[in-house]
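A single protein chain has been omitted from the complex, and every remaining protein chain is retained in its original position.
Entry: subunit A
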């Protein structure tokens, strides 16, 4: 496994875009292929934007690493509890989905493993191991 690289995302879309570019570059340096970089870039934007804008999180902590050629993304935020692994079904009528139309299919279509936990500090932790370069998007 490559040494994990940690980032903090807070502020506007420009701040997010800078971290997104840096995190994808870190994954490339650690050996992630072009497909993994593309998938990671999409997920970082989607998950961080949703946590900040719809989840009410003040910031998102992101850690990235590469394991056997696969990118691992770990998102942590102190917003309200939200478990995307339990959100495959449509949200209740009238509820705004915290991860919107592109996000959930993207998450489940690109991840080999997804784990969610809400820890004792009140932090959402979303741990995503992306599929390998030769594994198609589902």
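Worth a mention:
As a working rule, a residue touches a chain if its C-beta (ideal position, glycine included) is under 8 Å from a C-beta of that chain, and two chains touch if they have at least 3 such contacts; residues count from 1.
The rule is simple: contacts and distances are computed from a predicted model.
Matching "Chemotaxis protein CheA", "Protocatechuate 3,4-dioxygenase subunit beta", "Acyl carrier protein" or "Anti-sigma factor antagonist" against the UniProt entry of the left-out chain gives the name "Anti-sigma factor antagonist".
Residue A:46 is the one among A:46, A:59 or A:127 that touches the chain missing from this view. Annotation for subunit A: contacts to the undisplayed chain at residues 12-14, 16-17, 20-21, 34-35, 37-39, 41-42, 45-46, 49, 102-103, 106, 109-110, 137.
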